[in-house]
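Apart from one protein chain that is not included, each protein chain of the complex appears where it belongs.
Think of it as A and B in the order they're written, each chain with its own count starting at 1.
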Amino acid sequence: MYVAVKGGERAIENAHAWLAEERRGDSNIAELSVAQIREQMKLAVDRVMAEGSLYDPDLAALAIKQSRGDLIEAIFLIRAYRTTLPRFGTSKPIDTGAMACDRRISATFKDLPGGQVLGPTFDYTHRLLDFKLAADGEVPEAASRPPMSGEVPHVTEFLNREGLIEEAQPEDTPPPDLTREPLEMPANRALRLQALTRSDEGFTLGLAYSTQRGYARNHAFVGELRIGTVSVEMDIPELGFSVEIGEVTVTECETVNQFKGSKTEPPQFTRGYGLVFGQSERKAISMALVDRALRWEELGEDNVGAPAQDTEFVLYHADNIQATGFLEHIKLPHYVDFQSELELVRKLRREAGVSQMQEAAE
Amino acid sequence: MSEYNFAYLDEQTKRMIRRAILKGLAIPGYQVPFASREMPMPYGWGTGGVQVSAAILTPDDRFKVIDQGADDTTNAVSIRSFFERTANVATTTATEDASVIQTRHRIPEDTLTEDQVLVYQVPIPEPLRFLEPRESETRKMHSLEEYGLMHVKLYEDISRHGHIATSYAYPVKVEGRYVMDPSPIPKFDNPKLDDMAAIQLFGAGREQRIYALPPYTQVVSLDFDDHPFEASKADQICGLCGAADSYLDEVIVDDAGGRMFCCSDTDYCSRRRAAGHQGPAFPGSEVAA
Partner (left out) sequence: MTPLLSVQEISKSYGTHIGCADVSFDLYPGEVMGIVGESGSGKSTLLNCLAGHIAPDFGRVVFDTRIDGPKDTVTMSEPERRMLGRTDWAFVHQHARDGLRMGVSAGGNVGERLMAVGERHYGDIRHKAADWLDRVEIDTDRIDDRPTTFSGGMQQRLQIARNLVTGPRLVFMDEPTGGLDVSVQARLLDLLRGLVRDMGLSAIIVTHDLAVVRLLADRLMVMKSGHVVEAGLTDQVLDDPQHAYSQLLVSSVLQV
């Protein structure tokens, strides 16, 4: 056949059937259940929920199964599904001070009210492959104690009481919603944080790392990192009061950063903030560092031209669903544009050849 | 797919998109920001065009999708079947029968009419993007009509190559006001943008922009007086239907690098052949090498 890519419909169907078969793998091996993924691939589930901007561990686990473990593909599935969901309303802001913490550490104070809780962390594990897991995943029960209850004060509040850190001013204006409004510059901090919390973990990690290496260094200390569950409440106008509609696990990171001050203003530490669905402290810390770097203007710092300071650069490139779509679209046929380029290059070469021949003749 | 609304998007989202389209039609060539939704297909694969089509399709429409001019390329097939499933809308490959045509990278060869809408998929809507990466700055350049830089690019082309070295996505000026990216159509198609009877809508999903050309809008390709715009194509005729006036794709036909040219607009080509036109490579005659 002379015209390429005929019979596209059939080819697509066959490709999809093959994909389904490959996803299942060897049928002599037991199939993974969604519950298994949800329980045993929890950090993957958390990442899909965070970057998919949808808190639903079962759906995230299903997406991971369907995407054969390609997490960006899974995030994409969740995002596309999320778009179709009706919006019933907006919850009240979660209160992380009332979090039931599984983990809570501070790098700035050795001890503090509420105490440090290591929680289920990879920190201090020796990264040695555990071959026992290959044979048998049974584990002895871990020691437990009653959960921390009541308010767990934020570490930065202790600094705030002394005026040592910038005051985080309460903000009552509803934050913009980047899934409902086009992203437009300049972006305020609420919008930036929203973009960062669903940003690609790898991209954000790379940017945060670059600030540590001197590209807009902001001297971050982890003031506090906490992981745990918080309740989600919603105002029900018909009832006239708010009710708890569920709870979510989140990771919150507050950094204490490089101080600022002048002859007239006493020096004060500044803040960076990260908050992410699920247990994802690498992402939360990265987010806090990038948030802080993006605040150079309001804090009166120099723009040193670092990528992490550039709001447009960061926000327009942090979304892995946008990035992967556009990157991979170059697989699509481009033969019309390529043909026009081909004609042009041939024409320019023809003319260059002619003038070279003329030069040679002269 | 009854769990989804007609043409996939909910009515509120469609209204939002229609408002953007109307604004775009009111200010030809101006890029209207819109809250692009996450679609069940990847960004960069026509999500902007799909959202525009979803917002304007009605149950009575007849829908055509082309990619690179062809109805049967994989992405065109995929988008067409998406709307067959979600909107149960009639589809066609015949340009003249379609009321809405979604396209990637081409304008059909047939002259479109007032009863038709042409929806373009746009990857990068900003014609100044590769000269100035900052969105805040390019928006200012548009609002202040500061387009000197665009001509600097063309100047540099001529000084280096002797010609304007832009062969697709060739920038145009709309009604003497906005400089616009016509999407990556070959510059051969640029003259068709001008004074077109059909409504032309441009959707860029990832970049969250919609822009439009109402019927009979003046669209001029940028150039210099002494280096005028030229709508060029391969200096060949279609091997299948013999057309000399249509945009041609080049196909490599054997291991020795033999090539033939054929219409990129598959509907145009097949209708010509049905009407008895024959090119030099028509099955039965010899392949031009």
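Note that contacts are C-beta pairs under 8 Å (C-beta built on N, C-alpha and C of every residue); 3 or more make two chains touch, one makes a residue touch a chain.
The structure displayed is predicted, hence computed values, not measured ones.
Although it is not drawn, the missing chain touches B when the whole complex is taken into account. When the whole complex is considered, the residue among B:158, B:231 or B:253 that touches the unshown chain is B:158. Screening B:146, B:175 or B:194 for touch with the missing chain picks out B:146. Hidden from this view is one chain, which touches chain B at 143-149, 151-152, 155-156, 158-160, 223-227.
We adopt the following convention: only the chains that are shown with their structure count from here on.
Between the CA-based centres of chain A and chain B the separation comes to 34 Å, rounded to the whole angstrom.
In the complex of the two chains, the chain B residues touching chain A come out as 4, 8, 10, 33-40, 42-45, 47, 67-70, 72-78, 81, 104-106, 123, 133-136, 161-163, 165, 167-169, 184-188, 206, 208-209, 232-234, 239-240, 247-251, 253, 260, 262, 264, 266, 269, 281.
Across the interface of their complex, chain B is touched by residues 2-9, 11-12, 76, 79-80, 82-84, 86, 179-186, 312, 316, 321-322, 324-329, 332-337, 339-344, 347-348, 351 of chain A.
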